[in-house]
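Only one protein chain is missing from this complex, and each of the others stays in its spot.
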C-alpha cells in the first residue's frame, strides 16, 4: 500500500530497480491538457543515471512510452499510463548482497515488514522508483502552465537547486535564479564558485569510497493565492510529505524553518503591505508563502535535506540475514552524492502537489 | 476538504474557535478496544488553555463527550464521535479584527481562498481545532497499548518535550526521559535549569507584548519493526505531514535531520550489530528509527519547530480588507509561546500515525 | 470503517439508535454556499418517525443543530458538522433482545464481525443512522440548485416516490410528477388510488403483526450532461452503491433495468435525435440517463427495492447468542413498511451522489 499520492491528481507508481519496468499511472488529469512526450523525456533525462561524471554510471536511456490516456496530443480524461523499461540490469552484481543487510538501506526493514525482499539493487526502495514521479511531474508542470494561461496569469515557476553539499553553501539570489542557471553545471548548483568546490568534494568522496549529503532549496514563484486544504492537507503538510517520501530525505523546512525557533513574533511576523494590484502582499517572507496552510501569493520557499548515499565503497560492519556479524564490501555502481539528481525529483513532487491542489481549489469557483 | 487524516484509522475533525463546538469522528478503530473517557479527558487537559500562567488565559474546561461508537466501555467498530462544546466565546473581543488581516495569521488566505472567513478568533485556523486530534490521539495510544499487550510486548512509549525556546536549549537524556518528567514543569521541558530560563523568557515576552518560537523533540521507544508503507506513505512522510499539519509548524527533521547535510556516508550509516534477540539492531541512530520508510525497531527520533505565536500585543503594520495600510493593536488572549501546549498535540499526531500504520501493517499477517 | 461516502463531497455519519446522538460531518462543500437550517430540518421531518399513522410511533423531533462550517448563513469551506440528539430512548424495551439474534437483522453479523454489539434498537444498523445522510442531502440539494443558478440553467429536480407496495403498483407520469404530488399522501405514492390500497395494506400488516416490502422509483430531471467518472465511479455505479448502502435494500436497476434481459439491441438502443438546442437527445430512455457511466442529459430513471421490515410482531424461530433454538416475540415500535420513510433517504443519497460528481466534473473546466 501507499503507492499513490494525491487526492485529485492521483499519481500511482510501480516498479523495482531490477524488474522488468518502472512506471506510473496518473488519474485525474483534466481533459484536453496537451501532453508532450518530449517534455516528459526531458525531465527524465535530468534525473537519469550516467548524465555526468558526478552521478552513477549505470547506463540507462530511461526512454518513456505513453500507454494510454492521450488522443491526438491531448489528455482524454482517462488514466495516463507511462512505462520505462529497465535496461541495464546486472543482477549478478548484487549476488553478494543477498544474505546480508546493508547499513542504512531498506534491506532489513523490507525483510522484516514483508518477509521477503527483492535484494537486487534495492528493489522498490531504489531511487529508480522516482522515474514515475518525474514523468508525472512533467505532466503536472504542463497542467500548471495551461491553467495559468487560461487565466491570463504567469505560470508557477518551480526552481530547485543544490544549495549545500557538506559544508559548501551556495550563494544564490532566490528572487531571480532560473532553471537555466541550475542546468549550467552538473552539480545543479547555480553558484559557480560553490559548484566548483562541490564538484571536487564529490569527486574526492568517490575516490575515498565515501558519499556526501546536502540540501536542496526550492522556490516557486507566481503561485496562485488560495492553494492548500486545511486542516490536514495544508499545503506545507503535503509538501513535507512529498519531500519526505523521496528516498534519502531527513528533513524539511519552509520559510523561516528551524530558524523560527530563535525568533520572536515581532521579527517573525510578515507585515502586510498594499500590493501593486491592491492585493495584500508581505514585505518579508518568513511564512515561506503559506499562512494557515494556504498560499498567500508570496513565493513558496523551502529546503529539503538529503543524507549521504548509503551505498559506499568502503568496508562496513553489518549483520547477515541469519543474524551474524559480517563485513560488507560494497561493489555496485552508485552516486557518491544524490543531490544533483535529487533536484528533478524535488521539482516533480512540487509540481504534483501544486497540480493536485490547483484542482482541489477549483471547487471554490463552482458557485461563481 | 482535507479535514481527515489517515488511511485505516481515519480521524476527521470539525469546528471553529468560536462556533458551537469542536469535535472529531474516528472511523476504523478495531472492535473491542477499551475506551476510557478519563484517559481522553486527561490528554485534553494537557492541551487546554488556562492550565498554567505560561499559556493563554482563555478559560475552557474542554470537557469531552462521547457521542457514539462505544458499548459497555469498548469500541463497537462503528465511528467514535466526540464533541467539546465551546464555552468562553467572547466574540465581541474580535470585532476590531473583522476588517483587517492580522500579519502571519490565516485571515487573508482564508478570505482569498474561500471568499469569506470566520474572523472571530481565527475560526477554523485556530489551535482549538486540535482538540479533536488530541482526543483521537488518546484513543490511538490505547490502541497501541492493547495491540502490544495482545502480543506480549512493551507498548510504544511516545515522549515529546520542549527542547528549545528561543536560544535556550534543554539537555535531556532521550533514552530515559519519560512523560512524568515532562509534566513536572509547566514549560514541558524536562531539564529544570532550561525550564527555569524558558519560563522567565516566556514571561518577559508576555510583558513585552511579544512571543517566542521553539522546538519540540520527540522520541518513541518500543516501536514495532515494520511500520510504514512505501513509497509515498513512508512512516517519516506521514509523520512529517502530521507535524506540518499542526498550526505554527515550520519544519520537521528525523534522525540526523539537517545535520545530515554535512555528514558523509561513513559517519552517517548506522552499522547493524546482532541484537539481544538475534534481531539486527543499529549501534547508532542517524536513521531516526526508519530505513526505507519503515521502522527498524530503533527509537523514532524527530524534531518539530514552531514559530513564535503570530498574535502579539504590539502595534503592527498591516492592511485592511479593503486594501489600505492600517495599524493593528492586538488585544485578544493568547499564548506568548505555543510550545508547552504543542507537546500534547505532537504526541497525539504521533499516536494517530502509529495507530494507522499498525492497522495497515497488520495485513501482512493475513497469510500467517 | 466505511462510514464515509463520496470523493469530493464527503459525507461521514456517526451514531447509534440508542446512543447520545446521531450526526454527520460534510467535508468538501464549496465555499459560500447558502446553508439554511430550515431546509435541512424540513428534509429531516420527512424522514422522522411519528409523522403519520403509517410509520413507527417512536416520538422524536429529530431537531438538528449545526455545529460548524457556517458563517453568516454561508458555508466557510470548513467541515459542516450537524448533530441530532436522540430523545426517545426506551432502552429497557430492548432487554429481551440482548441474548438472541433477531432474524434478518444485523444482530448476528455485528456480533460475529465485531465481537460485540449494541443490542438496543439495532445500534448502528438502525435506520436512525440515515438522519445524517438526510441532513447532508439537503445541503447537497442546495449545492445543486446554486450551481445551476450560477450557470443560468434549471436545477436538477430529484423526485422519488413509492411505486409499489406488495403487488400494488402505482401509475405515475414520471415526466411530470413533482415533490408536491408525493407529499400529498402519507404513503408518498402520488397515485391516489394506489395510495389508498397501499394504506389499507400497510394498516392490515400492522394489525397482523407483519410487514411489507416495495419499490421506490426515482427520476431526476435537468441533469447536467457529463456527470460520472469511468470506469469504476460510473454514475450508475455510485448510485447503485448509494442505494444499496441504505438499510433494507435488495436491488437497484436503472433505465430498462432487469427488463433489458429480454430486449434486443434494436429495441434497446436509444436513437439520438437533434435536440432543441442542437444537443443530441434520445427519443427513448432505456439508458436511464447514463451512457458509458456518464449522464447524457436525459432524466435519470431508476428503481430501488426494499424488503419487508425485519421487525415484525409475530413469534419467530431463532437462536440465542449461546446457540440454542428460541422463540422471539418482538415488541418494539417499528414501521410495518419502510417505503414511505425511505423516500427522503433515497432523495438524499441521490443528491449526495450528484453533488459529489458535480464537483468532480468541474475539473474538466479548468483549462477553459
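The first chain written gets the first letter, and so on, giving A, B and C; residue counts start at 1 in each chain.
The rule is short, and it goes like this: contacts are C-beta pairs under 8 Å (C-beta built on N, C-alpha and C of every residue); 3 or more make two chains touch, one makes a residue touch a chain.
Nothing here was measured: the structure is a model prediction, and the numbers come from that model.
So one chain is hidden, and I want to know which residue out of B:147, B:168, B:243 or B:345 touches that hidden chain in the complete assembly.
With B:147, B:168, B:243 or B:345 as choices, the missing chain is touched by B:147.
Take the complete complex as the reference. Which residues in chain A touch the chain that isn't displayed?
1-4, 8, 10, 12-16, 19-23, 25, 27-28, 31-32, 65-69, 71-72, 74, 76-81, 83, 110, 113-118, 123-124
Quickly run down the residues of chain C that touch the omitted chain.
Its contact residues with the unshown chain are 1-5, 7, 13, 101, 103-106, 108-110, 112-115, 124-125, 129, 164-167, 205, 210-215, 225-226, 228-234, 236-245, 247, 249-258, 260-274, 278-280, 282, 286-288, 290-297, 305-312, 314, 316-319, 323-325, 360-361, 363-364.
List the residues of chain B that touch the chain left out of this view.
Considering the whole complex, chain B reaches the absent chain at 8, 28, 30-33, 77-78, 143, 146-147, 150, 230, 358-359, 362-368.
Everything below uses one rule, namely that only the chains that are shown with their structure count from here on.
Same residues or different residues: which describes how chain A and chain B meet, taking over half shared numbers as same?
Here the answer is same, because the shared fraction of interface numbers exceeds one half.
At what distance in angstrom does the C-alpha mean of chain C lie from that of chain B?
39
How many angstrom lie between the centres of chain A and chain C, each centre taken as the mean Cα position?
Their C-alpha centroids are separated by 45 Å.
What whole-Å value do you get for the distance between chain A and chain B if each is reduced to the mean of its CA atoms?
The mean C-alpha positions of chain A and chain B differ by 26 Å.
What parts of chain B, by residue number, touch at least two of the other chains?
Where chain B meets two or more other chains at a single residue, that happens at 1-4, 13, 110, 113-115, 124.
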